[in-house]
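Complex shown without one protein chain; remaining protein chains in place.
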Amino acid sequence: MCTAANYITKDHYFGRNLDLEFSYNEAVTVTPRNFVFNFRRVPPLESHYAIIGMATVADGYPLYYDATNEKGLSMAGLNFPENADYKPEADGKTNITPFEFIPWILGQYTTVDEVKEALKDLNLVNIPFSEQFPLSPLHWIISDRDASITVESVKEGLKVYDNPVGVLTNNPTFDIQLFNLNNFMSLSPEPPENNFSRALGFDTYSRGMGAIGLPGDLSSGSRFVKAVFTKVNSVSGNSESESISQFFQILGSVAQQRGCVDVGGKYEITIYSSCCNTDTGVYYYTTYENSQVTAVDMHRENLDGSELASYPLVKGQQIAMQN
Amino acid sequence: MCTAANYITKDHYFGRNLDLEFSYNEAVTVTPRNFVFNFRRVPPLESHYAIIGMATVADGYPLYYDATNEKGLSMAGLNFPENADYKPEADGKTNITPFEFIPWILGQYTTVDEVKEALKDLNLVNIPFSEQFPLSPLHWIISDRDASITVESVKEGLKVYDNPVGVLTNNPTFDIQLFNLNNFMSLSPEPPENNFSRALGFDTYSRGMGAIGLPGDLSSGSRFVKAVFTKVNSVSGNSESESISQFFQILGSVAQQRGCVDVGGKYEITIYSSCCNTDTGVYYYTTYENSQVTAVDMHRENLDGSELASYPLVKGQQIAMQN
Amino acid sequence: MCTAANYITKDHYFGRNLDLEFSYNEAVTVTPRNFVFNFRRVPPLESHYAIIGMATVADGYPLYYDATNEKGLSMAGLNFPENADYKPEADGKTNITPFEFIPWILGQYTTVDEVKEALKDLNLVNIPFSEQFPLSPLHWIISDRDASITVESVKEGLKVYDNPVGVLTNNPTFDIQLFNLNNFMSLSPEPPENNFSRALGFDTYSRGMGAIGLPGDLSSGSRFVKAVFTKVNSVSGNSESESISQFFQILGSVAQQRGCVDVGGKYEITIYSSCCNTDTGVYYYTTYENSQVTAVDMHRENLDGSELASYPLVKGQQIAMQN
Partner (left out) sequence: MCTAANYITKDHYFGRNLDLEFSYNEAVTVTPRNFVFNFRRVPPLESHYAIIGMATVADGYPLYYDATNEKGLSMAGLNFPENADYKPEADGKTNITPFEFIPWILGQYTTVDEVKEALKDLNLVNIPFSEQFPLSPLHWIISDRDASITVESVKEGLKVYDNPVGVLTNNPTFDIQLFNLNNFMSLSPEPPENNFSRALGFDTYSRGMGAIGLPGDLSSGSRFVKAVFTKVNSVSGNSESESISQFFQILGSVAQQRGCVDVGGKYEITIYSSCCNTDTGVYYYTTYENSQVTAVDMHRENLDGSELASYPLVKGQQIAMQN
């Protein structure tokens, strides 16, 4: 399914794995400030913050999977089947459709605190984009440099959770995912200590044994634990090369290899991994078959324009021959 | 520590992760046929099969970590602390030092069957390369397209195991690693079935749940199980791009992220990942901080020469800007 | 902490382990029909169904831990720290204190369906029994032969969950406990099948391997999974000896051995295990140090009386010498 995370060195980084068995021609897409964002139930945003991220552009509308605005606020939607529950239109509420949610937030807000305030009136309304693009069951992670939240529209209503780990995968609901981390609190990047019995001797026969018990399957519950462990224990330098390398390593720890998740004869794979430097607006990505980092710089576009700029993904291995 | 694996599509691929907290200036190194391989206790190989692989070149001698010869036979040495036990020189035996083992095998043999025969007389003799390069405790995987074996010199003597999974990590001894797989036989890339109780309903709330129980920590026992599961369930196309991408994905499933294995304030990381197409002699690699695939083609060198050709690793991220 | 379960053969059985590091002189206590149950905020029950169960009798009041009434309705309170949240008195509600909850339910109702109806108006009010006996944080399982429910008074209010497994332990909240079972759905009492790879052979080297992955530690989350697995797969004859033996075996699977749960130099142990035949009103129990089954038969008391009958626990091993 998917994993999103953020990471801080000198700059702030935000990105995700998109894990699916098919692809919708997603492209790195820059929305400049004066592209008019129309919404189904609220007035349009005629001008707004510029946005960069991964989107399928349908009928001229960028359906963002994950994106960052020019102020560094970032947001990603991840699969949330069986749990996502969108609502009928509600009077007195800000009725936003799930596919409008990322533009509506990133177009207007600069911090998670502002977003929290705005969410108090929000109703995620069950209006699909089109017959071809029905509503996806999603939940979202929204991050700035200082904080992350998770937003889930479930049967009981709209839930906004503080996300102290800066990681999101899929089911179950975020409160259960976070609670489940308690079961792993004794895992360590350091060698294990003998707590079993002072009367017995033990052999630390391998490095890495302090984290025995960390799950390695690709279910969303297990990826959450593994991604959080990898992220919160990550160590890297501050340079751009070191920072994005570490970020892609974190995402790699929960990547999906073709063959390991069989969905009826097709295989879910990590179609792309992204990493946006939210301070510089450079969006980096790799794809399943192209491990070279490719990048698009938001600020090399005319951000005062009104037209989307889209860069299709570079997908085959770009091999550098040394001889 | 390390993980080695092989993989077959149209061609045969062999490679490994080198996981360490430091680096010895390893370089992709081609040894042509007429480079003289001197040995401490047996006569030199004046001419031999050409070899490509990763090596530290010390005093003009290629200390190979992993390599493939022009006939496609491949071999890698992996850390085996506490278990590796090298022997005094033995009369009537072929006394080969651990650091000579890869050249001696790859210089002369073309198949695993030939190697098995040669190993009957082998004694891995405890002579270090130099004061600066003492003996490393190692065991080895040797693969051709049809079979793999694991070679371990332990207290009881030289053990040669058939390796039906084509994967090697580190401790414990290979017989125990292989036995331990039995505990995971019910794991599946397909969705789990309800075996718990027909009286209860269960919710397959995530894809990938059929492999719940697969370990995800970075100890050598856990990496072995995870790497075998990923490899034996791998699905990919036959093209070179698809094949090497899948191979690097397999290695990525057990890569070591900086911070997750603390060895006294330093961190073990996956310094490089390699993938040699053993049919074409092209050696591909990525490094911790450069995810682009870089390659050296053995056949672009003068293989009838007598001088080593060495290509230092390209280490910083090689980012392709799209705008 | 604790585990409660029910079990059906010809008759219906209900019981629990009490896991604590200390004891309150609990005794098997029969409350006859005309013992006056006074309540703090609602009128007394002057006559009611007779009840048998384990209780500490304080100031003449039976503080039941678990009990069954003469109609077979059963109920047990289990530790629920951090989650239990009792409320101020509420107008228009039936204000029952946690220590009155078992008598109030078992005194008046005969089925889980009746109880569900009664719970609609219930408010678990935060009034302690006395200074000496402050409120315990509890949640409850209520069972008849056909159904079980779990009742939790938490911050959000009173939650009543259907309990399809007929098992209760402690934290986390019951919805999370039940959800967590999904992660174990592939476990089986039968030998494991090879889902890992058709290309590899595996050795079913032991019986019982189909349930590898079942937790064995004594935390409440792990005991829940293990107890449910044991209960739902239980097989036994219908006789009283076979039925109660199987029931104590189920409880034994999650018993706490002295030394395995260290609570600051004291040790939590399974102080007693109970099993009430809810059809005959015979209450069986064992204690940590007396594995012989001791029993009290409700119907050997004068159930039309007004005085409690209390039987202190037989605690030392009752050994039967054969020679």
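Quick notes on this one:
Each chain carries a letter (A, B and C) given by its place in the written order, and its residues are counted from 1.
Keep in mind that, in the parts below, contacts are C-beta pairs under 8 Å (C-beta built on N, C-alpha and C of every residue); 3 or more make two chains touch, one makes a residue touch a chain.
Because the structure is a prediction, the values reported are computed rather than measured.
Remark: the absent chain touches shown chains A, B, C in the intact complex. Contact with the chain not shown here comes from a single listed residue; of C:Asn25, C:Asn38 or C:Gln249, that residue is C:Gln249. If you put the hidden chain back, the residue from C:Pro43, C:Pro88, C:Pro134 or C:Gly259 that touches it is C:Gly259. Considering the full assembly, C:Ser291 is the residue among C:Asn38, C:Ser291 or C:Ser306 that touches the omitted chain.
Only one residue in the set C:Thr56, C:Asn170 or C:Ser197 touches the chain that does not appear here, and it is C:Asn170. For chain B, the residues touching the absent chain in the complete assembly are 172, 176, 179, 183, 221. Take chain C: the residues that touch the chain left off the picture are 1, 28, 82, 170-172, 187-191, 203, 205-223, 225-226, 229-230, 233-236, 240-242, 244-246, 248-250, 252-253, 255-263, 267-268, 284, 286, 288-297, 300-301, 309, 311, 314, 316-323. By the touch definition given at the top, chain A reaches the unshown chain through residues 164-165, 179, 181-188, 190, 192-197, 199-205, 209-210, 212-213, 229, 232-233.
The definition used in the following text is that only the chains that are shown with their structure count from here on.
Here the chain at the heart of the structure, going by C-alpha means, is A. In terms of their C-alpha centroids, the spacing between chain A and chain B amounts to 33 Å. For the pair chain A and chain C, the distance between mean C-alpha positions equals 43 Å. Taking the mean of the C-alpha atoms as each chain's centre, chain B and chain C sit 55 Å apart. Shared contact sites, meaning residues of chain C that touch two or more other chains, fall at 179, 183.
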